[in-house]
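In this view, the complex is presented without one of its protein chains, the others remaining in place.
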Amino acid sequence: MTTVQERSPMPQEREPNPAHSDPDRPIGYGRIQRKEDPRFIRGKGRYIDDIVLPGMLHGAILRSPMAHARLVSIDTTEALAHPKVHAVITGKDLEGLNLAWAPTLSADVQAVLATDKVRFQGQEVAFVVAEDRYSARDALELIDVEYEELPVVIDARRALDPGTAVIRDDKDGQTDNHIFDWEAGDKAETDAVFARADVVVSEEVIYPRVHPAPMETCGAVADYDPIDGKLTLYETTQAPHAHRTLYAMVAGIPEHKIRVIAGDIGGGFGNKVGIYPGYICAVVGSIVTGKPVKWVEDRSENLMSTSFARDYLMKGEVAATTDGKILAVRTHVLADHGAFNATAQPTKYPAGFFSIFTGSYDLEAAYCSVTGVYTNKAPGGVAYACSFRVTEAVYLVERMIDVLARKLEMDPAELRLKNFIKPEQFPYKNKTGWEYDSGDYEPAMRMCMEQIGYDDLRREQAEKRARGELMGIGVSFFTETVGAGPRKHMDIVGLGMNDGAEVRVHPTGKAVVRISVQTQGQGHETTFAQIVGEELGIPTDDIEVVHGDTDQTPFGLGTYGSRSTPVSGAAVALAARKVREKAKAIAAAMLETRPEDLEWEKGRFFVKGDPSAAKTIAEIALGAHGTVALPEGIDGNLDAEVTYDPPNLTFPFGAYICVVDVDPGTGKVKVRRFVAVDDCGTRINPMIVEGQIHGGLADGVGMALMEFIGFDEQGNCLGGSFMDYLIPTAMEVPDWETGYTVTPSPHHPIGAKGIGESATVGSPPAVVNAVVDALAPFGITHMDMPCTPARVWEAMQGRPTPPV
Amino acid sequence: MHVTMTVNGTEVTRNVEPRLLLVHFLRETLGLTGTHWGCDTSNCGTCVVLVDGEPVKSCTALAAMTAGHEVRTVEGMADGGTLDPVQQGFMEAHGLQCGFCTPGMMLTARALLDREPDPDEATIREAISGQICRCTGYATIVRSIQWAAAHPAAAPSEQEVTA
Partner (left out) sequence: MQVPAPFEYARATSVRDVLELLERHGPESHVIAGGHSLLPMMKLRLARPEWLIDINDVVELRHIAEDGDVLRVGALARHADLLASEVVGRLFPLVHDAEKVIADPVVRNRGTIGGSLGQADPAEDLTTVCDVLRAQVVIAGPSGERVVDMADFHRGPYETACEQNELITEVRFPIRARSGSAYEKVERRVGDWAVGAAGAALQMADDGTIADAAIGLTALGLEGLATDAAAVLVGQRPSEGLVAEAGRLAAEASSPVEDQRGPVDYKRHLADELTRRVLRRALDRAGATAVQGG
């Protein structure tokens, strides 16, 4: 393991670009500028709303103002009479096409356009297609809908009460708002450990509903060609291939006649995994009008109807000895899934990977149970860089460790250090069945403490407390669970969670890499070129990465759950290695020697003991496509394709410490410092890795302090615009300080573990722990997010309240 | 109605509806899709362009109101083949990921550096505080602007015009 500490370097202090400093070394891993940046900084990205097709029409969706109501009638006469309106589509029309309901990613169905009832505020009711976007919007006002109000179910805690309105009366046999019960771990064993433990702490911990809110909202341009029956669908999707297959299943268009194109995506964070009614409406609009139809949602539509995140109400319990040995964790979770069960997660895991809530600790027992319920809120749930609910799990355990530390009067960092899984215990099987592939936690924790000056901060805090000033230090240590996943355990709607990659080396030695995953800003065009560059010794500038077009790329499940590098990165590396093996055989033929007599270095094969007898990859590529007499079984190209089935997940980890100051008069929290030490195994491009971490840290500050989708008693969404759904600006976040350790994944071809969501997972507990720590003088052991000034002040008065 | 304005140094005249938002005039009427939009309430700043050298949220301005003024968009930042140092800085310091907020951020940075060539970190953070980035956590945006401040050599000639 290597360890490095860095105070986020200024650009001019950066380590030199290896490509510049060492002309002999083929470009591979290292801090290089991104290949995608030149188009973005010139405003030449190609996002969904930038797409204009000849004759294109514009769609707009009429949405329900009510959270729960019976649809009595819809009158579209006036809208249809609008001179620029081409079509108005309602749920009735879709029923005729068998498209009024679509399957979700969680074995449920979701209304595309409402037919019987509306079940959340913002639900899709009608779709207008008009000549321009202004007219489409105008026509929405001309549709007359009559609703009959129904009782609203907003509080998940009341959803299962007898006599509560049944939201999903469309489902045969559904007589309540229950979706599922799920459990992991050994209940009896865990209860026994709790029964004999010296100390038990428990707390109601809520992870409130939040929203990924990428800066680009969701949208699609559907272009159906009635002559050849081909649908070209431009979409904001993180999973183009999975979408294509699902459209084929849902819409009955043969899969080879569907081409999904995801251009540049203006941020996703899980918001662009699902198939939204608007996409399907755009397709239907195009089929009906015979013209391309664009639909792009506005910000309120994005916040009110597309996939939210979290909404977990957790009862956390920890059992320990008086000297701070943590024995067991136990929890029951009430999961609010909204009006349709539309979470995007592996079939066998209705609560995602939440059972990783044992955290980074060596425990004797653990048990969790999760109950999913319907409410009159937007559907979704697995989004916002959550790594399939690892965010909720990490928040719970890291919050509870602090509760325990307070109870035991132990330092929270020391308590964590005392209970870490030891390096020699890896691979470590936890009590809910996960096998942690690798880890070395203590060095990361120690580095983080040293970098932030932990002991000095505790001294400063003591002095400030004596003066009545409120300063908090929050510690969090997380283990992520990413790179889903092994196909024998993990599928989404029956599709194994594997990804394909194809590497082709052209005759002149330049390469093209085709991948199934979809960047939303993570820099795939750079990272995947670097992986191939490292494996084949081809400069990254000579490698083109193709993605986001199902006609051009191999099948795979796409980008979410930090799976691009763990799954597709492995596929690309293995495809490159296949190419290298093939190159070796061809080089042997060219050099008239045996492959086993060749050695590989820096983009060339040479004869052992005679470095001058060598062939570079470019020479071999020309040979492969040229007239070289190829060995038996080798065909005339330098291409390879791999579909990667990961043997296990990867387990990145990190230690985070946050320092906050709280204004005792107003409750306003200021994040003063934040140190993040991450271990994602092999770091392909440290600049991109650090960028991913920074973004996630800002997410954590946002969720901890301000982001929140609330509802009133009528089910009105109170976070339906950026006036109310607050996202941190540059003023609320500090200059991030980062460090890293490197513990490569033992089962991943290049040892990489993924980094996309680590910081979003790990940072919220650090911030909340810091706030609660600051409020210790008030006797507070817990407060729920968001820690807004008012809510912090209420906590200071001794009455922290759950978010509503 | 006819509106005439100067966009990236070129005078343009178009016949538009009075209600046409400036962001749609730029993106759809003129095809300059480098200016993006992210909300409807003038909170996110994704749509920022420079009007007479000052950052303005183009989702909250009418094309009609902008007639007679000078607009500069991301497409007008580079001087031919020469990038604005701000553009260069964003690449050097990884000031962008998905690229969606980037045009607005860069234009605000340009206006800031025109007014204040060597801003400190607090000044930079304040200047971009009307704009949301969901990817970067802002630190690298700050560093990108600092990079541009430290490398003004290639700055475009109109630098001193605005104030």
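Going by the order they are written in, the chains are A and B; count residues from 1 in each one.
The rule we apply is simple: a contact is a pair of C-beta atoms (placed from the backbone, for glycine too) under 8 Å apart; a residue touches a chain by one contact, two chains touch by 3 or more.
These numbers were taken from a predicted model, which means no experiment stands behind them.
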Q: Kindly state which of the options B:Leu62, B:Met77 or B:Ala139 is in contact with the chain not pictured.
A: B:Leu62
Q: Would you mind spotting which of A:Gln33, A:Ser286, A:Thr729 or A:Ser758 touches the chain that isn't drawn?
A: A:Thr729
Q) From the list B:Gly45, B:Gly89 or B:Pro119, which touches the chain that is not on show? A) B:Gly45
Q. Which of these, A:Val52, A:Ala81, A:Ala107 or A:Leu718, touches the one chain of the complex that we don't see?
A. A:Leu718
Q | Residue ranges of subunit B at the interface with the undisplayed chain | A | 1, 17-19, 21, 23-24, 37, 40-43, 45, 48, 54-57, 59-62, 64-65, 67-68, 108, 126-127, 129-131
Q: Identify the residues of subunit A touching the omitted chain, counting contacts across the whole complex.
A: 133-134, 137-138, 141, 296, 298-300, 665-668, 705-706, 710, 718, 723-724, 726, 728-729, 731-732, 788-791, 793-794, 797
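What we mean here is this: only the chains that are shown with their structure count from here on.
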Q: Could you put a whole-Å number on the gap between the CA centroids of subunit A and subunit B?
A: 29
Q) Where on subunit B is subunit A touching in the complex? A) 17, 19-20, 24, 27-28, 31-41, 43-44, 46, 73-75, 77-78, 83, 87, 89-94, 96-103, 106, 121, 124-126, 128-144, 146-147, 150
**Q.** Touch list for subunit A against partner subunit B, complex
**A.** 8, 10-12, 33-34, 36-45, 47, 49-50, 52, 133-134, 213-217, 264-267, 269, 298-300, 520-523, 687-688, 690-691, 694-698, 721-723, 727, 729-731, 733, 735-736
